[in-house]
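Part of the complex only, each chain left as placed.
Chain naming follows the written order as A and B, and within any one chain the residues start at number 1.
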Amino acid sequence: MQFASDNTSGVPGPVLESLGRANEGYAMGYGGDALTTQVRDRLRDLFEAPQAEVRLVTTGTAANALALAVLTPPWGAIWCHDAAHIECDECGAPEFFVGGAKLITMPGDHGRIVADTLDNSLARAPRSVHNIQPAALSLSNLTEAGTLYDPDHLARLCTVARRHGLGVHLDGARFANALAASGASPAEASWKAGVDVLCLGGTKNGLMGAEAVMIFDPARAAEFDLRRKRAGHLLSKHRYLAAQFLPWLGDGLWLTLAQRANAAAERLAKGLAALPGVTLRHPVEGNMIFVDWPEDLARHLRTNGAVFYDAPGPGTPPTSGARLVASWDTDPRQIDAFLQLARDIPADAMAAGTG
Amino acid sequence: MQFASDNTSGVPGPVLESLGRANEGYAMGYGGDALTTQVRDRLRDLFEAPQAEVRLVTTGTAANALALAVLTPPWGAIWCHDAAHIECDECGAPEFFVGGAKLITMPGDHGRIVADTLDNSLARAPRSVHNIQPAALSLSNLTEAGTLYDPDHLARLCTVARRHGLGVHLDGARFANALAASGASPAEASWKAGVDVLCLGGTKNGLMGAEAVMIFDPARAAEFDLRRKRAGHLLSKHRYLAAQFLPWLGDGLWLTLAQRANAAAERLAKGLAALPGVTLRHPVEGNMIFVDWPEDLARHLRTNGAVFYDAPGPGTPPTSGARLVASWDTDPRQIDAFLQLARDIPADAMAAGTG
């Protein structure tokens, strides 16, 4: 009953086997190998973007921070949702990579920014020499609330950003989950909507530690390369990064894995929503679930082996809640066992929690 | 005939197999898994350093720059050899991670700094408010010239550094090769000699992309952790980093691989030294060879399939030379074929190069 994160899962067999094949013989380092070229070409095809440059790194934080650094000068500001991963969970990586940027956050129901909110915020942003200058919009799809931006919504936001002179970064740590949920094509969910740089996550969806950065304007790639090296993110034995992507991108495995995770989350969400005292905090549109529930229930589930993170509600004091994440290899039987456990909570377990 | 770098080689079977085993089941992320703890404990044992903190990252540049950032304030200076990897080959990573440090370089025959050179340089360093302040000594073992510091030499340098108030960083991208060559124990070649932070390289010696940072003073580890996260170098599926180290550290595989690379280099060096017009630029003490040789010979070898990097001599215009690196899986037959090819250079090939 492991619902802590999609990064607690391993990788599917084909990824391991690909590493084994990649291991044979010598290969030039730093991306000068044949597999890296194959990944680039495959992504160009999938995204209908023959000119796009593709760069591989090992973590989403690196991908995001490097991408933002290419879009933002040191005196620049990055607009994002107030729950964005880059704001909350990367220990200041964007600020470090950019050289002292500021993140300007916006509220938005269920993790989504509304175009008018963005427009108003940018319209009010002063641009004198005393102010940090608007430079980039950073979106996440799936959002941190597990919800989805459909391509139209994305496009509206990108249009606003562009009108105010901002570049657009998309944190796609769960981009495959978003594609699987929306049915949009990779291009529709990225550059066709107006995204300049996409961080396409592999790690949370079946890779060991591999993220692809899609730079749709190839003129930006040279700066990215120097920043990547300088940040220690250019791997010498680069073939092992590329090798993870090849089977994943081939035959649509990345989408298959994401669909499985999304389906598992849906099964779990339905079961949870039917429980007394449990409410879903956000629509479940991908593989993440946020619930508000009694602290006693959380304790009962944990005591009996379930693993998940608390996600307190916004009140003072914070109310009880949790985040549950399904993965590509989440077993439906584990979901059912978890739900059964929740239904079987003894009356005195609830009582015990009071006071 | 692949002698470009030890990073063009793959990994030995046990490393791949370990990844396969590590892939089973769920594991908590960010180093909270059991394998990471095993690696830490194993390294503490091997280094006779029960208090040392161990951190894993994917590249040597990241390891070095993070380690230096822990030893050096933004207004600090790092003393190093003028051919140091951190000075020449990391695109300013130390300057970026530290926040604007300066590297003060020193000459030294065959890549080695002599204690008196260091002492004189530090004695002359002004320390008023107008000057960047001496903060760290960075050494490499093997050096960038492929030579070795024996533990006594290391200890003399560390003593000088300590006397002037500097911390000591050791870039051990080829630390295993140094151990294999010197017969020193891991402890003798690191903290017993006075090293504060060691970057123990795995990638060049049979891992996919895995480096261990040994922080001998555990009080420095908390800062390292925040810097690592902030730089995007904390891997979520951390077990795959740890899994690479386990078979490598077990049964002395790391030293076995390094011995093989060193032996291959020795074989190649002997053959090269016997060729007319070829001289070894530095003593060959590990797995790297630097030669001065005619440009025609280099061209002949390349044309016939040998792979290596040019390493021009220091003159103006630069003289012809090359770096040849042996790896854990360098085949002696390839060495012999390479040497035979060199001996078989046709007279007109030499002539062709002139003018």
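Here is the rule we use: contacts are C-beta pairs under 8 Å (C-beta built on N, C-alpha and C of every residue); 3 or more make two chains touch, one makes a residue touch a chain.
From a predicted model like this one, the values you see are computed outputs, not experimental measurements.
Chemist: Fill in the total copies of the single sequence across the complete complex, 2 being in place.
Modeler: 4
In this text, only the chains that are shown with their structure count from here on.
Chemist: What's the distance between the Cα centroids of chain A and chain B, rounded to whole Å?
Modeler: 35
Chemist: For chain A, which residues are in contact with chain B within the complex?
Modeler: So the residues of chain A touching chain B come out as 2, 4-5, 7-11, 16, 19-20, 22-29, 57-66, 90-93, 96, 203-204, 208-209, 226, 229-237, 240-241, 307.
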